[in-house]
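Removed: one protein chain of the complex. Kept in place: all other protein chains.
Chains: A and B, in written order; residue numbering restarts at 1 for each.
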Amino acid sequence: MDRLLDTVKGHQLSRRNVIFGAALGVIVPTLLAGCSTGGGGATTNAIGAPRTGTAAKGGILRIARPPASKAETLDPASSLSAYEYLGALYNRLVKLSTSGSLLPDLAASWQQTPDAMTWTFTLRSDVSWHDGKPFTSADVVYTMQHILDPATASPQAGVLSPFLTGSSISAPTATTVVFALSSPNAEFASLLAGYNCYIIPAGSAATIGASGIGTGPFSLTSFTAAGPGAVARNESYFGDKPMLDSIEFSSIADTQARVNALLAGQVDFIAQTNLDFASAKLVTASTTVTVSTIKNAQWYPVPMLNSSAEFSNPLVRQALAHAYNPTEVLQLSVQNYGTVAKNNPVPPTEAYYLDYGLDYDPDKSKSLLKQAGMDSFTSDIYTSTYDPVLTPLALALKGSMAPSNITLNVVNASADSYYTDVWMKKPLMATYWYTGRPIDQLLNQIFRSGSSYNETAYSNPTFDQTLDAARATVDDAKRKTLYQDAQKILIDDGGSLTPFFSDRLVGLSKKIVNYDEHGFEFDYLKIGFEAV
Amino acid sequence: MTAVTVSSRFTQNRASARRVVRSILSSKSATVGFGLVILQIILAIFAPVLTPYNPTTNDAMSALADPSGAHLLGADALGRDILTRTLYGGQYALTVSFAATVITVALGSLIAGIAAFRGGIVDEVITRVLDSILAIPAILSLLVIVTVFGSGQWVIVFAAVVVYTGGVTRVVRAAILDVLSKDFITAARARGEGMFSILLREVFPNVLDVILVEFAMRASWIVLLISSLSFLGFGANPPTPDWGLMVAENRNLMAIAPLSTVAPIVALATLIVGLNLAADGLAKSFGIDRMKEVLG
Partner (left out) sequence: MTLLIARRVALSVVTVLLATVLVFTAIQLLPGDAATQILGQNATPDAVATLRGQLGLDQPAIARFFSWLGGALHGDFGTSLVSHQSVGAEVGRALVNTSLLAVITIVVGITLALVLGMVAGLLRDKWPDVAISTIALVGMSVPEFVVATVLVLLFSITIPFFPAVVVAGQNATIAELLPSVTLPAVALIFVLSAYIIRMMRTSVIDVSDSEFVRTAVLKGNSLGRIVFKHILPSAMLPTLNVIAMNVAWLVGGVVVVESIFNYPGIGTLMIQSVQTRDLPVILLITVLSAVVFVVCNLLADLISIALNPRLRHSRSAR
């Protein structure tokens, strides 16, 4: 026993040296080749835009995704939709380009009346469902009514129902659908590009969750909620045919396990979750997989709940908005993979973006607190392991705000109840959104008084009226000015604490070319394995 | 437990501290075990003197810095010095696990005393309830507790108490039952002394050896438990320099910055090895078969 002990210390250390020595021997050299430095600062050499090239026809793409819930469904309208499948199986009337302009999909064209009250969509006539039945305007009417049906509890219902009812949608011909709005909305067509608005066959509400019958480039082979599934190329697709033969999905719950599956070559691509930045470094060190960035794909706001005692005073909210150094927060939270937002939640790539924000100014922050009658301010800030950026963000803000006499106590909440018990309930928390939603949806859904996703409980009649005025304005330039006015009102009022937009880091096999995504949508047509 | 060891324990009634210390020093493994624990305590107490850094202050310029003269073990993604966080981590691990172990062992012993002393239906009910808690997978109890009460060190203490009290009670109760059959207990009962008086004055001093071994043993398990909880995303709130939290935060850096996980793991493992050897040493010096005591 005596000798045992002396060797315990020695052996334990040497065992570790052996293990890590072995691992490092393989990984570190490749890492050093890929990255300029390990000591501080971003290592952008190996991480960049997705690879483009000539894809070969054929191949099976294996995608790992988080399992969501066992209640997940292929019904696009549902809040529980398995969203990686949607773009493969279905089409919408219209879709959004990366710059936010509208492109035709199932609708070949559309017009609005000059008062922006009545919208007419002309549909393609050459489209059929995966089961062979022809696609008609009745399917569109049915889908929209399904979305608006309270029993569906679709998140998009909250966006559309203020000016649209199921009975005001009609189908005069097999290829025409008319929407009669109850109040003007010049941005209406863009709201039909939402990821809940994929079109399903008439009468399919009860079966679509499992059948997945759509018009899309792939048809369903199998689907298990929170489990594996597959789709295969739809040879009779109306548009350009996809390059891939099929796509296999697997569900992997643990983030690190997903990365391990990619590194071990068991999957070709990780969907949905952002690679955390440490994992990204690990992935770039590999010879078989790589990391691609999707610029400004997410934004990480820290909602200040206006209805709470802490943040009911706009002066306090403005004080917080001026209190942190966004450059430092961007560096610490996401290692500089992103863009400073200066508290404007509208991404800089958005056509209606206003280049304006509240800058870092600790003195101004202190004087704003003084005006509010405080020498210092203390609050809890909630975070969770739900997303890997949340906790570094909270810690970075805590450190950065300290010199402005603002004390944040970080509280780690359980990930499983984070969005039921913390979001919209605690005064201050870290969260994220995907960019890529139309401006009208963004501002109305997240900041309008009483709207369902209004996470700051922000309520400002002037802001709401400005949004209404924008919707009623058909003139594009004038409408743009109004949406920009709304942004300024929101920012000046301390309505948003948004430190940065973050690039999304996607891990994928080096064999894959032409990967592209925007908002909630993948481009499943062009993606393929590189031709040799 | 044979009759021989029991009677030998009673003849040495209330073993003197000096004898225990001498006995521990005579075994090299016990000495090293206690040495490791004491070393950890010293490092934790003097952490502020040993390092110029603050364990929770971010430093954007040092984020993911490699080991160097400035940061001997490198810095983590938020630029915090890993050696500093490891040293301060001892403060957290030692205080929380000490508090949790004291409460667990004290409560377990008290329940054991009551159960053994009262016997009959009281004993039966207590044993059944504690057994059924032991029958629930510990991880399920832990998940439920942290989901109900959130995170933070007192929740951890509570969780450890719920998970381990049953085991302590089992062992201590068996030891107390042996003591209760002795003449001096019968005499004390005859004198009309109350239950708590007899437990405190006659029973616990005679099972102190078992309780001390339990303490060292449970302490090592609780240290492991706390780190596992932190790893699962519960436990200490960031930016607490907790070893388990450090492992969880830096797990994905294991291949590129191994020291960020190796340092807290080595600290954790040495503490546990120390506690285990200390428990072994104590058990040997008391003449207790530790494995049987703990798991039987």
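Following the convention adopted for this analysis, a contact is a pair of C-beta atoms (placed from the backbone, for glycine too) under 8 Å apart; a residue touches a chain by one contact, two chains touch by 3 or more.
Predicted model, so just to flag it, every value in this text is computed and none were measured.
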From A:P150, A:G373 or A:P461, residue that would touch the chain that is not displayed: A:P150
Full-complex contact with the absent chain, from A:T120, A:Q145 or A:Q256: A:Q256
Subunit B residues that touch the omitted chain in the full complex: 1, 127-129, 131-141, 143-144, 147-148, 174, 177, 220, 224, 227-228, 231-232, 244, 247, 251, 254-255, 261, 265, 268-270, 272-273, 276, 289, 291-292, 295-296
Interface with the undisplayed chain - residues on subunit A: 1, 3-4, 7-8, 11-12, 15, 19, 22-23, 26-27, 62, 64, 67, 69-71, 79-80, 150-151, 153, 155, 224-228, 250-254, 256-258, 260-261, 263-267, 286, 416-417, 419-421, 423, 452-453
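The working rule: only the chains that are shown with their structure count from here on.
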CA centroid of subunit A to CA centroid of subunit B, Å: 44
Residues of subunit B touching subunit A in the complex: 27-29, 32, 57-58, 60-66, 68, 77-79, 146-147, 150-152, 233-234, 236-239, 249-253, 255-258, 262, 266, 269-270, 273, 277
Residue ranges of subunit A in contact with subunit B within the complex: 1-2, 4-5, 8-9, 12-13, 16, 20, 23-24, 27-28, 31, 38-41, 256, 259, 276-279, 281-282, 285, 328, 331-332, 335, 383-385, 391-392, 394-396, 398-400, 409-417
